[in-house]
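See below for the structure under consideration.
One chain of protein is taken out of this complex; the other chains stay put.
Moving on to subunit A:
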Amino acid sequence: MTKEKIIAVQNLSKQFGNFIAVNSISFEVYKGEIFGFLGANGAGKTTAMKMLIGISKPTSGEALVAGFDVKTNTEMVKRSIGYMSQKFSMYDDLTIKENITFFGGIYGLSRNQIKEKTEKLVSQLELEDAVDKLVGSLPLGWKQKLSFSVALLHEPKIVFLDEPTGGVDPITRRQFWEMIYAEADKGTTIFVTTHYMDEAEYCDRVSIMVEGSIEALDTPKNLKKKYNVASMNDVFLKLARNVE
């Protein structure tokens, strides 16, 4: 793997009143890497991710995403990244084609580019017969695969995936990860959160947040060795005590 830094985070913090949601975290993510960003509910993952995608201002610290400062250059940060979450990905009351056209437009693609991308994406996902169906009528697994592809429409350098596979059936979950692998092979950086610990094993490196801090960061193999356990689930259970 080339060690070109694509995300560089230095002492990044976010405070809400007296509550420190993210407490001086530092880490780097490399080009083409699949980086798993784990932590218990309330550990600060979402807050950290919001700062990295340029929609929440850090209280202190620095972060460069695709070379742009998340404090001063949020517009360029947003142009360089793709984002999908379990909660929000696409408009249920627009068709597949309309959603692609809409997001293509937002990302500044030309009419021709959108047309080309739509054809390619629809045939890759084998959705030819469904392009005029409302997204709301699709099974969750299809929706998630589609919104991953839509998040990649503008060929971002990094794509942020916030629990992309929650509730998705086991087979589709694996197809989804094969899409992630293929995209990472092309050089796109994948920044992903998940509560499925088998998926943590698919990441090149994994960080585990506990109470606003990064408690561990390494390859799954090294983490299991370090904590002397058989699975990432056990690593997680050892580290992420449930503090509310």
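As a convention for this text, a residue touches a chain if its C-beta (ideal position, glycine included) is under 8 Å from a C-beta of that chain, and two chains touch if they have at least 3 such contacts; residues count from 1.
Here is the rule we go by: contacts and distances are computed from a predicted model.
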Next item on the list: From the list "Cytochrome d ubiquinol oxidase subunit I", "ABC-type multidrug transport system, ATPase component", "Chaperone modulatory protein CbpM" or "ATP synthase subunit a", give the UniProt name belonging to the chain omitted from this structure.
Entry: "ABC-type multidrug transport system, ATPase component"
Next item on the list: Looking beyond the chains shown, say which of A:G39, A:G54 or A:G212 touches the absent one.
Entry: A:G39
Item checked: Hidden partner interface residues of subunit A, rising order -> 39-43, 86, 139-141, 163, 166-172, 174, 177-178, 181-182, 184-185, 195-198, 201-202, 220-221, 231-233, 236-237, 240-242, 244
